[in-house]
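The complex is shown incomplete by one protein chain, all other protein chains being positioned as in the whole.
For reference, chains read A and B in written order, and residue numbers begin at 1 within each chain.
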Amino acid sequence: MELISGLFHAIPYEQILIQTLNGIVTGMILALVASGLTLIFGIMDVVNFAHGELFMLGAYMGVVVLAVTGNFWLALVLASLIVALIGAALQITTLRPLLGRDPLTTILATFGISLVLQNYALWQFGPVPRKIQEPITGQFALFYLEYPWYRILIAVLSAAIIGGFWLFLKYGTYGIWIRATTQDRVMAQAMGIPVPWVHTAAFAIGAGMAAASGVLFGPLIGVNHAMGVDWILKAFIVVVVGGMGSLGGSIAASIFVSLLEAYASIWVSPAQAGIVSFVVLILTLLFRPTGLFVPTPK
Amino acid sequence: MIKRRSTAPFWTGFAIIVALLIIAPLVLPEFWRRFVTEILIWGLLAMSSDILIGYTGMVSFGHSAFFGLGMYGAAAALLTVKPPNLWLAILYGLVGSAGVALFVAYFSTRLRDIYFAITTLIFSQIFYVIIFTWTEVTGGENGLTFSRPQLGIPGLYSQPFTSNTLHWFVVAVVAASYLILRRITQSPFGMVIQSIRENEPRTRAIGYAVERYKMVAVMLSGLFAGLAGVLYAIQNRFAAPDFVYFLVSGEAVIFNVMGGIGTLVGPIAGAAFYLLLRELFSRFLTEYYLIPVGIIFIAMIIFLPQGLLGFMRRRLNQ
Partner (left out) sequence: MIASDASPASLVDLEDIHTYYGKSHILHGVSLRVGRGEVVGLLGRNGVGKSTTLKTIMGLVNPSRGRILFEGRPVTNLPAHRLARIGIAYVPEDRRIFRLLTVMENLRTGLDRNGVSEARKQELLDKAFSYFPVLAERRNQPGGTLSGGEQQMLAIARAMMLEPKIILLDEPTEGLMPRMVSQIREIIDVLHRDGVAILLVEQNVPLTLEASQRVYIMEKGTVRHHCPASELTVNHAVIHQYLGV
């Protein structure tokens, strides 16, 4: 009896609950980033190396709009729109000419774009991180902590954006176009769907989602030119673990991996907790290479 | 009967270039001499990656891991064994990179194309994180510094490297590597991996154990990348986690594409081109040279996909 209650007391409940919350918050942001990546990959087989930089650009646009208007929500919306347009422009100029070529070329092209964007941001904004002020600053008491409401807001908004996107895909005309193009690009064209523009739109939507994540996440960390790099790796891991091309899978994987990392950080340092995602990836590749959250193909 | 093509043009060209490289330190100012040595080392890395990308058709972003482990392996030898021994450094470095290569090779057989590329990328990051955080062993963020070993054969003679002899040593190693790799690509093994690149299912259907060939290709690639890492360590006398960062792999791939994949020597030209551009632009734009260089890179992918030397691919492979 004493042994059991001793074990009970050893489990740091409060920490676990706190980390669960943290994990979900980070997971939702990651899910938003990964969704864009999955959309782009699923529809045009492009591994968008520059996705982290779109996240970063979004955050910077947020900084700029916030400075001009003082309104966080305006910053969120405008930053997403601006980056969506930038994404569309990038897709039209650099990715469209590469359609139909070896997939290696698009990986390289987006890698090149990521280098250019990172250095451009460094050039324009300098190396000193910027700050985005969160729109709500209240906190609530969670055990012995003051937990910021803003974090909860992030999770809720990310979920809302993802949910809205899912509804758009399921019911909207253009959503059907996107799904049809993802499944069979050739027949979609034969049905009159303007596939080149669907590709551009999908890239723009993915970019917009990444940008929104950047703005939402901005207040939690400093906005600087390299902030996209960690996210792109995590996002790739999550997309592979979730089953490439599966939207639901990457969302589930995002939360799964983020929770695990959050829990790990109870016992080890955050840098080492980062290894968790790598371990999950390796295990997935060894035992369920098609993805953890995707039904095994028959 | 196999018609033998005249190899005279090749050997003449090769001899000329090697001669130029040998003369280089005698005529160039120190800065440019070092520049040429660096081009050769990065060129070796790019060449090793060409084995995978250009010849076997497997895009890999893992070369920073091979390079980095070669570097740290050499560092380990030079720090733990006194007096620092050149050949031991090379050995340790090769063993280190071979170990990583084995790890990657295993996964290479289970994943194709994009999945393989992303996974190698993530693996190189894993090694980066390990090296970065395991401060006691790897020096963490600051890396390791060590002294340069002596050039020589143990027991016979030894003398310290001068910048000229170091350069010549690098030329010798890279030239030898090129010849070895070239020989390999022209061998039956080389033919098989190229046929894997062209049409993997068909190669398998003919009866080749594709998995084994792929694994050997990865090991080969990893070994020579590690060798480049060893040379770098010896040249610069330090090892830092920056070199294990995936950007290094990215740069290797850039060299390949710019120079022309599947040519072995193209990637060296690509490395030279890239480093020259970088040097040029950084004179005008300080740190932001990657903006124009990146744009040029993207433009080359779209408009010049076969790279600088791609048009010579056939001739170079004869």
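Simple rule for what comes next: contacts are C-beta pairs under 8 Å (C-beta built on N, C-alpha and C of every residue); 3 or more make two chains touch, one makes a residue touch a chain.
Predicted, not measured: the structure shown is a model, and the values here were computed from it.
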Requested in this report: Quick one: jot down which shown chains the absent chain touches.
Outcome: A
Report task. Among A:N71, A:T137, A:Q183 or A:S269, single out the residue that touches the unshown chain. Result -> A:Q183
Query raised in the report: Which is it among A:G70, A:P194, A:G222 or A:P270 that touches the chain not included here?
Result: A:P194
Report task. Kindly note down the residues of chain A that lie in touch with the hidden chain. Result -> 173, 176-177, 179-180, 183-184, 186-196
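Methods note: only the chains that are shown with their structure count from here on.
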Query - chain B to chain A touching residues, read off their complex - result: 53, 59, 107, 110-111, 113-115, 117-119, 121-122, 125-126, 129-130, 132-133, 246, 250, 253-254, 257, 287-291, 293-295, 297-298, 301-302, 305
Query raised in the report: Taking the complex as given, what residues does chain A use to touch chain B?
Result: 45, 47, 94, 97-98, 101, 103-105, 107-109, 111-113, 115-116, 118-120, 122-123, 233, 236-237, 240, 244, 269, 271-272, 274-275, 278, 281, 285, 289
